[in-house]
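Shown here: the complex without one of its protein chains, the others still in place.
On to chain A.
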Amino acid sequence: MMKKRKQVRLDRWKALLYKDICDLRWNGQVLLNFIGGIFLISLLAFVPEETISLSFLLGFIFVMLTMLMQGNLMVEEQEQRTIRSLKQAGFSFKEIYIYKMIVTFTATVLVLVIFSVLYGNHFLFSIKLFILVLPIMIIMLVAGTFLGIKTKNTIEISLYGVPIIILYFFVEGLLMNSSKEDMPWLVVFPNYHLHYGIDQLYFNEPFLSYLVVPVIWMTAVVAVFVSWYRNQSFD
């Protein structure tokens, strides 16, 4: 009985995957962010002078691709009024959101792989980089999910996503134009740790201490989101 139920659930997820394979290749907003991200990292990979920090590039991917794609995927189910039929088929809201997160996560990882290949990073370096960026990636996934739940359409996703984008790149701009000692208070932001954590990786120095603050942020964001989500009545 349990096995059968699992099989039914797996089949339903396969159905959603089939739908997204057919759908995402024509989704202009997702494609723009996806191809835009790849284009930017490809372009900067061949620029002779490294004028832009890697943390900026990664931030661009997480904000423009991860957060907005997750928000768009989520809100489109509401916008196209298809979520009721998914519920009728037995999906819970939680399942739908987790599925969307997996799709967005996979797309982000794909871009990160391309990033690693283009920048000639060896495998171990790429793994370390992935571990370093994971907390920020999850924060952006949660932010995108929140936007997807709270907004009504894809325009609102872009609109309400702007403050998060501005905040992220404001901090990133400060980091790029200052030294570690200039603004020590920046240490409270996860960007700081991504920015200097990448330097540690390049110098082959231990980087795990640079994970502490992002992990605290990630835990806090996830905890706040989960507690908010539990208080919502979606049914």
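Rule of thumb we're sticking to: a contact is a pair of C-beta atoms (placed from the backbone, for glycine too) under 8 Å apart; a residue touches a chain by one contact, two chains touch by 3 or more; residues count from 1.
Operating definition for what follows: contacts and distances are computed from a predicted model.
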Task = Name the absent chain as its UniProt record does, using one of the following: "Multisubunit sodium/proton antiporter, MrpG subunit", "ABC transporter", "Heterodisulfide reductase subunit C" or "Transport permease protein".
result = "ABC transporter"
Sole contact to the chain not displayed, among A:Asp23, A:Glu95, A:Glu156 or A:Asp199 = A:Asp23
Query = Which one touches the absent chain: A:Val8, A:Leu43, A:Ile127 or A:Ile155?
reply = A:Val8
Those residues of chain A which, in the complete complex, touch the missing chain = 8, 11-12, 14-16, 18-19, 22-23, 26-27, 80-82, 84-86, 88-90, 235
